[in-house]
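Have a look at the structure that comes next, please.
With one protein chain removed, the remaining protein chains of the complex are shown where they sit.
Entry: chain A
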Amino acid sequence: MPRPSQGAGGLALSALDDSVLDYSVPDYGVQDDSAQDDSAQGDSGQDDSAQGDSGQDDDDPPRGAPGPAAPSVTRPRPPERPGRGRRALLAGRRAVRAVAALLLLAAVWEILPRLEVVDPTFLPPLSEVLLAWAELLRSGELADHAGASLARSLAGFGLAIALAVPLGLLIGWYRPVAQFLGPVLELFRNTAALALLPVFVLILGLGETSKVSIILYACAWPILLNTVAGVKGVDPLLIKSATSMGLKPYRLFQKVILPAAVPTIFTGVRLAGAYSILVLVAAEMVGAKAGLGYLINYAQFNFRVPDMYAGIITISALGLLFNLLLVRLERRFSTWRTT
């Protein structure tokens, strides 16, 4: 099957896949799941191998579609393919469904405070929050806070990757290291990261060091544990197969263990990405002078309630984007893990 094209985003992507499939199995019409991928694979491969390649590019559909003019009259075209229009319609319908809940939430947020079902002092209508958000954006305040937050998140996240991946590889590969570090790891991973925040502040002070450190700490765990699991989870048969070809341990590690573990490692990285944003806010509520967490906390203190919500919206949007990015990246690195 053509590697699920990563180009388009979630919704558009699946719609596109359906239409690609439509060419090989026209009678099924458009189906929602990828179940027929398998059936299209098998030995009947020859015919779809050609279009397998062309299907990789998002923007030029495999033959059909607009194309050059001069339609040949002779052959009746095999069952109608979804043209651009129908495809767009499908994607559109899906998008509507996905956005519906969000719109509903927005409407509820707008209407309930206006009807004073909830106290607008504590939960101002969404429109007011958005106005406050626009004002923060205009004044540049938002960018400053978001920038400070992102810098901390990315620093902690990046350092966590740099430290936890090699350590995880080491633990996963060398049994003695695992046996030695096992109990300590078990102890620490069951200690909530935020419970240690005061300790970090105590030792590293209120500055950037302690904030980046706590993010690093929180991010390191999922990466470390997934890396260890990834290395340990490599199919022993693959190791046997490579060993039988006389691969030395170093080459075995490089050519088999590492590539086999990459998807699992990436799952850890994606989780860590979420943690980096989650922990960030808490870290910034203690002794920060900038950052979205600080903004939220500070706004609440000064009863700038719309600003507080604006900060919250920003941080959730940030988390969402970051996660989306990492999911995309993860998918790219684990296309083969479909068995």
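In this section, a residue touches a chain if its C-beta (ideal position, glycine included) is under 8 Å from a C-beta of that chain, and two chains touch if they have at least 3 such contacts; residues count from 1.
We take it that contacts and distances are computed from a predicted model.
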Omitted chain, identified by the protein name its UniProt record gives, among "Phosphoribosylformylglycinamidine synthase subunit PurS", "ABC transporter ATP-binding protein", "Molybdopterin-dependent oxidoreductase" or "YeeE/YedE family protein": "ABC transporter ATP-binding protein"
Of A:Ser127, A:Thr243 or A:Gln300, the residue in touch with the unshown chain: A:Thr243
Candidate in contact with the missing chain, chosen from A:Leu169, A:Ala260, A:Leu295 or A:Met308: A:Ala260
Sites on chain A contacted by the missing partner chain, in the whole complex: 1, 41-43, 45-46, 49, 53, 235, 237-238, 240-247, 251, 255-256, 259-260, 262, 335-339
